[in-house]
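With one protein chain withheld, the remaining protein chains of the complex are depicted in position.
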Amino acid sequence: MITTTVATGPLLDIRGLSAGYGATAVISGIDMAVARGEIRVIVGPNGAGKSTLLKSLLSMTTILQGQVLFGERDITGVPTAQLVPMGIAAVPQSRNVFVSLSVAENLDVGTYAVPGVDAPRMFERVYQLFPDLKDKRRQPAGELSGGQRQMVAIGRALMADPSLLLLDEPTAGLSPAYLERIFDLIVDIRQTGVTVVMVEQNARQALRIADVGTVLVSGRHHISGHGRALLANDEVRRSFLGGGEAS
Amino acid sequence: MIQFINFYLIPALALGSIYALGAVGISMIFGILRFSHFAHGDVMTLGAYGTLSAVWAFGWHPLAALPFGIALAVAAALVADRAFYRPLRKLPTIYAVIASFGVALMIRSLVQLFWGPQNQVFKSGVRAPLVLFDTFRVSSLHLQAIGITLALALALHWFLSRTRTGRSMRAVSDDPDLASIAGLEPERVIRATWIIGATLAATAGVLAGMDTQVHANMGWNLLLAMFASALLGGIGKPMGAVAGGFLIGLIEELSTYPWIGSEPLVSPSYKSALAFGIMVLILLLRPQGLMRGRLL
Partner (left out) sequence: MDLYGLTQYLVSFLIAGGIYALLCLALNVQWGYGGLFNAGVAGFFAVGAYTSAILTAAPATGHVGGFALPIPLGLLAAALVAGATGWAVARICVRLKSDYLAIASIGIAEILRLSIINEQWLTNGSLGIANIPRPLEAWITGEASSWVFVVVVWSVVGASWWFCNRLYDSPWGRALRAIRDNEEAAHAVGKDVNALRLQTYVIGCALMGVAGALSAHHFKFLSPAASDPTLVTFLVWVMLVAGGSGNNRGAVTGALVVWGIWSLTEILTSRLPPDWTARSSYLRMFLVGLLLQFVLQRYRRGLVPERSPPLRFAELPAGLDAINETSRIHNKPRSP
């Protein structure tokens, strides 16, 4: 689990980002560079601004200061819908599937913004990663269990063949069985060349698969490092990982 | 029984088809743009008048001239959206409702300005009824209306379930934020919504005009019933709106049938208030509409 340093520079480069909802900053002065092919996990206590950070990448907050670069491109505040064609796919925390559309339709929708994508191949890839979905493909997504919905949500994002996948607490509210699967899945996804940035509450397990972990506290960057190194770090363990449970 | 079918059932379904076509647009606009389009009736009126002019100019049958009415209605809807609704998109949706109230009056004034306030007909004279199987004497107009509406409803269903634009519309209707995150451009979907809504409204206007008369208030007068129909079917569910429209049409016409004794159950003068009464009942008892499950 070594972070690869890429000569061509980070895929996602966040510079001095301050953002919030309205005039108040929820996150301030965030610097974060995510390398290509990296799994970056963002953890921190409740209210630390983790979700806000992700939402800011999606232009769903008020950007007060700073810049977000994707490759060479400045994507600070770019309209949300334009992100998918650029190669950025996101899975919000809740309400992340179209409940009245079937599973197959949900996945299909994921391809609409990317004209050149090979839809049948994407379907195959997603069904391979999530075999359960293939059986349920005609079912309305609203009728699925939480874990299955999560798969649909992640599947929909993958259908766009993204280079960057943003996940907001993908394991929230899932049973332990699904939890394991999701984390394994993320590693598999990374193997296909996708860079993953993930906000997580289940810090312990998430950091285990992280190339780099970033800890946010009170809207500011606190510490970053290799996932396992953070797990071993006493201070981090005590403050954020608690006694065996994620804080 | 025969009399029932001739004079109540078929006209009820014909009326229902007009409501259905209007209600679909209202339902879709609510689902995607999140506001009640008070100008929808007047878009209908505009479609009728546009067709009327084409009929005068070319001497065609109204249904043949319908594309002109549709073109006018669609143009008006798109212009109104661009000029009056889009600037208010980021505000609470009640502003769009107020704006649409204004647009309604603006369309009505333009209609009266250009076509004059007097009532018009597509074709004068009494039409002989169609006699089927030697027993049913029905108006061919009514059958036309019902047939056209059913055909359009089927086409709409196909469109919403099979095409990209249709699925995008359903997605945006479900969750506009998620749709943006998934890369769906909201303005494209919105444009499609107006085009479809206005097309159906114009068709409804022509059918209504053929059945009775074309006048400046024709659409506004039907607005309440169309809203009730959309609500009945579940707001935001276009196919539900079709069913809702037929139901309201049935209830309205059948309410004047002498079910008990020889007097109509509901005085004909209050027929149009019936839709309102039904709407109130729905809002009180089952605001999500009668239809269960997915109805697109």
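Just so it is clear, A and B label the chains in written order, and each chain counts residues from 1 on its own.
The rule is simple: contacts are C-beta pairs under 8 Å (C-beta built on N, C-alpha and C of every residue); 3 or more make two chains touch, one makes a residue touch a chain.
In this text the structure is predicted, and so the values were computed from the model without any measurement.
Residue in contact with the omitted chain (choice from B:M106, B:L150, B:I195 or B:L250): B:M106.
Screening A:S18, A:T61 or A:T214 for touch with the missing chain picks out A:T61.
Of the listed positions B:Y19, B:F35, B:F68 or B:F122, the one in contact with the omitted chain in the full complex is B:F35. Not every partner is drawn; the one left out touches subunit B at residues 30, 34-36, 38, 83-84, 87-88, 92-95, 97-99, 101-103, 105-106, 108-110, 112-113, 117, 176-177, 220, 223-224, 227, 231, 235, 267, 269-270, 272-273, 275-276, 279-280, 283-284, 287-289.
The definition used in the following text is that only the chains that are shown with their structure count from here on.
Looking at the complex, you find that subunit B touches subunit A at residues 164, 167-168, 170-171, 173-175, 177-186, 294, 296. Only residues 58, 60, 79-85, 89-90, 92, 95-101, 105, 108-110, 112-114, 140, 156-157, 160 of subunit A touch subunit B when the two sit together in their complex.
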